[in-house]
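One chain of protein is taken out of this complex; the other chains stay put.
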Amino acid sequence: MNFASDNWAGAAPEIIEAIARANDGAAPAYGGDDLTRRVEARFCEIFERDCSVYFVATGGAANGLALSVMTPPYGMIVCHEESHIQMDECAGPEFFTGGAKLLPIAGHAGKLTPDAVTNALRGFPHRPPHGAPASVLSLTQATECGAVYSASELKALCDTTHQAGLSVHLDGARFANAVVATGASPAALSCGAGVDVLCFGGTKNGCLAAEAVIFFDREKAKDFEFRRKRAGHLWSKMRFIAAQFDAYLHDDLWLTLAAHANTMAKKLSEGLAPIDGVEISYPTEINEVFVTFPDGLAEKLKEKGATFYPWVTPGDPAGGKMQRLITSFRTSAQEVQSFLLHVKSARQA
Amino acid sequence: MNFASDNWAGAAPEIIEAIARANDGAAPAYGGDDLTRRVEARFCEIFERDCSVYFVATGGAANGLALSVMTPPYGMIVCHEESHIQMDECAGPEFFTGGAKLLPIAGHAGKLTPDAVTNALRGFPHRPPHGAPASVLSLTQATECGAVYSASELKALCDTTHQAGLSVHLDGARFANAVVATGASPAALSCGAGVDVLCFGGTKNGCLAAEAVIFFDREKAKDFEFRRKRAGHLWSKMRFIAAQFDAYLHDDLWLTLAAHANTMAKKLSEGLAPIDGVEISYPTEINEVFVTFPDGLAEKLKEKGATFYPWVTPGDPAGGKMQRLITSFRTSAQEVQSFLLHVKSARQA
Amino acid sequence: MNFASDNWAGAAPEIIEAIARANDGAAPAYGGDDLTRRVEARFCEIFERDCSVYFVATGGAANGLALSVMTPPYGMIVCHEESHIQMDECAGPEFFTGGAKLLPIAGHAGKLTPDAVTNALRGFPHRPPHGAPASVLSLTQATECGAVYSASELKALCDTTHQAGLSVHLDGARFANAVVATGASPAALSCGAGVDVLCFGGTKNGCLAAEAVIFFDREKAKDFEFRRKRAGHLWSKMRFIAAQFDAYLHDDLWLTLAAHANTMAKKLSEGLAPIDGVEISYPTEINEVFVTFPDGLAEKLKEKGATFYPWVTPGDPAGGKMQRLITSFRTSAQEVQSFLLHVKSARQA
Partner (left out) sequence: MNFASDNWAGAAPEIIEAIARANDGAAPAYGGDDLTRRVEARFCEIFERDCSVYFVATGGAANGLALSVMTPPYGMIVCHEESHIQMDECAGPEFFTGGAKLLPIAGHAGKLTPDAVTNALRGFPHRPPHGAPASVLSLTQATECGAVYSASELKALCDTTHQAGLSVHLDGARFANAVVATGASPAALSCGAGVDVLCFGGTKNGCLAAEAVIFFDREKAKDFEFRRKRAGHLWSKMRFIAAQFDAYLHDDLWLTLAAHANTMAKKLSEGLAPIDGVEISYPTEINEVFVTFPDGLAEKLKEKGATFYPWVTPGDPAGGKMQRLITSFRTSAQEVQSFLLHVKSARQA
């Protein structure tokens, strides 16, 4: 009963097989190989336009490097106060950008609104060179609280942001889950809505270690290669990231994996909702269930072998009462069933 | 009628004279001169303990360099959302520290409370190595909204902060005004309350360009000299900063200058308060008056030659209605009088 | 006939199999898994002492992160002018360290001597805080020119360096080849000689993407975890690096792979040496052959399908006449044979 993280699941078998397959013969290093070229082209198809695509191994690297190209080192990145770049990357964006400032702002379920962005910018007025000039809005799709922006919500945000002179970064560590949840096309949830740079996650959804940074305007990607190299994120044997994406994008494997994870979460959430004393904290839109348990329940479930973590939100004075349950491509219906039985039996005891 | 900034005032005559006096003969460069030694010792007297004292020319340098010694580059500095380090230093602290994160939090009139700090830390829980570990609390005395911490308020904050494992930085750009306002001793408002490092401002209060970074624990100052040098903040002709402080600290000139500025602000505030439609936004404790004017009044006053700036607060949806009037050692009672007359006459028109 | 780089070879089959095996079931993320623990312990056995061991995916990350813990940001790293950290990491060490200076010095075949180090330090005298204080000597074992330090040469270098107050970093991207070449124990070529931190390479010698940073003094590793995380080098699915090392270190696979590569290079070198007009530029000690071809020969060989790169040395006015031929665990005796035949036939034509 692993609901701790989608990172606890290993890799999908298709991914491992693709890696083994890619190991055939010599191939140019550092991304000079044919497979890398082919997979880059595949991304352009999926996003319906000519993009610059760069592979790295971790989401933190993808976000940090993308942002470092998007902002001057004295710029300001507006983001949600619960976003991964603010809460979970150990000041990585500040490091990669050479010291850009993050301005964390609040919003329900990890989501931002055009009004919230406008207010934040108004509260940090442009007074060059005193205040750090706002340069980027960073959004997360799906959010850290499992919420999804619709294509039109995203478009409204991008429009507001561009009008204010900022560009838009999208942390898509769980982009696949959002595509499945909304039914919108990948393009509609990114470049079509105005996103400038997308960090397209593979790792949390069945890859071993594979993230793609996608610049929808090739011009703006210019120095990414140098930045990736100096940060030690250019793989010498790059074909092994390419191979992962090759399999991941083949026959919509990425959407199949995400659909399964989303379905499992839905089942979990629907099973938990009616149980007395259990409260679903946010709507379950992707593969994450946020739930508040009665006192003592979390401990009992952990004794039974369930793994999950508390969820703390910056603005929550209750701090730590909420739990986050994450499903993955690997979660089985039976795991969900067992967990629900344990919850029910614990509530009846 | 200059109420734009205490920086618009030049330097006090005593400061200029001291600079001229210090220009006598050759003296070792880079702070190796006798005057620098003597003034450092004078600071130890004033703060009633053995300190490490370093001179720089600007407040931004003082804050950034002090913080760079206090936090690892991946650490987190908790500060007020209206603090100078957050709003006015163009991401300088992020630059000097090599990428530390600033966590801005709210509080009335620029002040923080132990509860606010505790809540902020609880909302950004310690999960090494994922979240940036909180390393420093940065306070401002007096605050950007003209409020003052009493010695006991400061002590409560330092105690809470130290218990949480952070150290305390005090931005004292207007420390002199706070000392005068509270009547407490310099030590009581800093090291005595638990402050670890004080940025003691001179520039806003009559110096030409002089700030002192004071480490109350000499051990912790160890690499300041290297950091100051590489940042281009080690003056070759250091005696000319030392000379400013020599005069500034002599015969309590610093307190005399601040007392005058505080008195002028008080007069201004007391004159404005009863005027119909004018609202004093924060208590006037030092040399700053925050005031909300009826529509159109600010423009009329500017036409009459008054200079001042609007004050925007991050959380204020009204954005920009509040005005900040600053007095200085140079403000005359007559300037205040003229300004008040203009306000009154405009209100009667 | 791939002699372009050991990075062009994919991964050894045992490595791929180990990755597949490690994909069984859920496991804690971010290195909290049992396999990671076990492999760390295995490293301690191999190096005959208690070490702190950290996994990353690339050599650039290993070197940069290791150095960032070893030097203050204003410190100076002494290194060979042809070293990887100087020539091939796109200013990565400067990035990771927050701006430390590299002082490149000369030496035959990529090697440094105690005298060269002493002279370099004398020529950059300690004048705090003016010059960047020398903090680290970075060596490469085996060197970029295929030379190997004996255990006693290494010890002499470490002794000199420690006496001068610096610590010693060893870039061991081809450490395995050096162990095989010298016949010395891993400990004798690192901690036993006085090396403080070793970057133990796996990628060039048959891993997919696996490097270990080994601190021989655990105390000194303290903030590595934070730095690795913020730089995006902490894998969420860490077990997949651990699995590579598990196989790599099992039954001395690492030494078997390196021995094969070394042998192939020796064959190549011995075959080339007697050919008229061909000159072996450096002794062939590991899996690299440095050779100077007569004009036009390199082009002809490339037409026949051979891949290799020219080797440029900073001090060489001839610039680019030298060629570097690299063998790997995957190089076959037949590839070597074919290449030699092509050389001979070209020379006879």
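Order of writing sets the chain letters: A, B and C. Residues in each chain are counted from 1.
Here is the rule we use: a residue touches a chain if its C-beta (ideal position, glycine included) is under 8 Å from a C-beta of that chain, and two chains touch if they have at least 3 such contacts.
What you see is a predicted model, and the numbers here were worked out from it, not measured in a lab.
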Residue of C:Pro114, C:Gly131 or C:Pro294 touching the missing chain in the full complex: C:Gly131
Hidden partner chain, touching residue among A:Gly10, A:Gly60 or A:Gly98: A:Gly98
Option touching the unshown chain, where B:Phe240, B:Trp254, B:Phe290 or B:Trp311 are the choices: B:Phe240
Of B:Gly10, B:Pro128 or B:Gly165, the residue in touch with the unshown chain: B:Gly10
For chain B, residues in touch with the removed chain: 2, 4-5, 7-11, 13, 16, 19-20, 22-30, 56-65, 89-92, 95-96, 203-204, 208-209, 226, 229-237, 239-240, 307, 330
For chain A, the residues touching the chain missing from this view: 72-74, 98-99, 128-130, 132-133, 223, 225-230, 234
Residue ranges of chain C at the interface with the undisplayed chain: 73-76, 86-91, 94-95, 97-104, 119-120, 122-125, 129-132, 312-317, 319-320
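Methods note: only the chains that are shown with their structure count from here on.
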Chain nearest the global centroid, as defined over all protein CA atoms shown: A
Centre distance in Å when chain A and chain B are each reduced to the mean of their C-alpha atoms: 40
Computed distance of Cα centres, chain C from chain B, in Å: 50
Residues within chain A bordering two or more other chains: 89-91, 95
